[in-house]
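Apart from one protein chain that is not included, each protein chain of the complex appears where it belongs.
For chain A:
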Amino acid sequence: LPLWSAERSNLAGVQHVLLVLSGKGGVGKSTVATELALALRVAGKRVGILDVDLCGPSIPRMFRVQESAVHQCDSGWVPVFAHQDKSISLMSIGFLLEKPDDAVVWRGPKKNALIKQFVSDVAWGELDFLIVDTPPGTSDEHISTVEALRPHKPLGAILVTTPQAVSVGDVRRELTFCKKTGLRVLGIVENMSGFVCPHCSECTNIFSKGGGEELAKHAGVPFLGSVPLDPQLSQSLEDGRDFIQEFPKSSAFPALAHIAQQILDGTSPRSS
């Protein structure tokens, strides 16, 4: 083997790398990354999340480990282990900040340097899935992340949108980004798709409906499902709780479980 190779690297023990992308901000990338990790864990998989959103790192809080710090070992940085049984590994700039309100006001080159480190210097060990949560857009973070991950042959990307045209408009551009960078699109998730009033069960399409599904059809990529707005999900994320284990009857659960199942089906030994 050459001095450096994908086989020797810190990602050598990671079976599948998948990215969660969106052209649009605030559509639920971190939410989908978190819930997917929790669902894959229930299916017995070892999961890690790499959070490359350097300006707005949401992952630490979503697992209630925002106070944790990162330690070093011989092979690099030790990820933070989350969940009661420490079964989910995390890395985020959130763990490296002295004060949580400190703004990371970096231009591209500095962001790129940290992302390269995040990809190569975290000692993930053996993982079935490494989920990469990204900031919105198609810029430095995305270019650097895809470039750094290329030797490790990512499985592909899940694109998250909300139903309305303003979001879909940005996600179309993200699809082009995937095409141009050779990143396979695993599918589109339409998040915040309808809200069922807990008092009277009336469904209101607060952010419209159907845009994500239409985009998937138009672009010829799989549609992974519609996730409704669910105050219990928002609350779980605020509190860093395991929504998948604690709220299986909540309205967003079936769709989130279905997304995870499709990822599992797509990566099972029988499929190729």
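Just so it is clear, a residue touches a chain if its C-beta (ideal position, glycine included) is under 8 Å from a C-beta of that chain, and two chains touch if they have at least 3 such contacts; residues count from 1.
Quick note on the criterion: contacts and distances are computed from a predicted model.
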From the list "UDP-arabinopyranose mutase 5", "Trans-2,3-enoyl-CoA reductase", "Large ribosomal subunit protein bL21m" or "NUBP1 factor", give the UniProt name belonging to the chain omitted from this structure. "NUBP1 factor"
Out of A:P135, A:G156, A:G187 or A:G225, which is the one that touches the chain we can't see? A:P135
Listed in rising order, the chain A residues that touch the chain left out are 23-27, 30, 55-56, 58, 61-62, 100-109, 111, 135-140, 142-143, 162, 164-167, 169-170, 172-177, 180-181, 195, 197-200, 202, 204-208, 229, 231, 234-235, 237-239
